[in-house]
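Below you will find the structure I want to go over with you.
With one protein chain removed, the remaining protein chains of the complex are shown where they sit.
Up next, subunit A:
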Amino acid sequence: MLDKLTSALDFQSKALLLRADRQRLIAGNIANADTPGYAARDFNFADALRDATSGTNARGSAGIKDGDNGYVVQSQPSLDGNSVDLDRERAAFADNAVRYEATLRFINAESKTMLSAIQGQ
């Protein structure tokens, strides 16, 4: 009975965790923008969310492990072997931040809907 209350929030909370994971990964890429030999990493959000929500979950209940991350294809190779494209990382960081906030709003709205249903006024 009670789990039906929270099951609506389940999908969004998984999405939120994956967004936080991606945010951390991009922060690591930006931090290593000047490190020689560093390969930028990222993961496909849609695939990760599909894996997290389907029963056959390769990634565990939620969250990304190191082996799940892919390497970014570099657009402009540099002599020191660093494959961070700072413009792209900044854009991805801003994009991911907005989507994180959107997920937060979905969670807020859903919980408000539930609260008003409980209170009945």
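Keep in mind that, in the parts below, a residue touches a chain if its C-beta (ideal position, glycine included) is under 8 Å from a C-beta of that chain, and two chains touch if they have at least 3 such contacts; residues count from 1.
Here is the rule we use: contacts and distances are computed from a predicted model.
Undergrad: Given the options "Flagellar basal-body rod protein FlgC", "Transport permease protein", "GDP-L-fucose synthase" or "Anaerobic sulfite reductase subunit AsrA", which would UniProt use as the protein name of the unshown chain?
TA: The chain we cannot see is recorded in UniProt as "Flagellar basal-body rod protein FlgC".
Undergrad: So one chain is hidden, and I want to know which residue out of A:20, A:49 or A:72 touches that hidden chain in the complete assembly.
TA: A:20
Undergrad: Considering the complete complex, identify which of A:8, A:30 or A:72 is in touch with the unshown chain.
TA: Checking each option in A:8, A:30 or A:72, the one touching the absent chain turns out to be A:30.
Undergrad: In terms of residues, what is the contact footprint of the unshown chain on subunit A?
TA: 16, 20-21, 23-25, 27-38, 41, 63-67, 69, 86, 90, 93-94, 97, 100-101, 104, 107-108, 111
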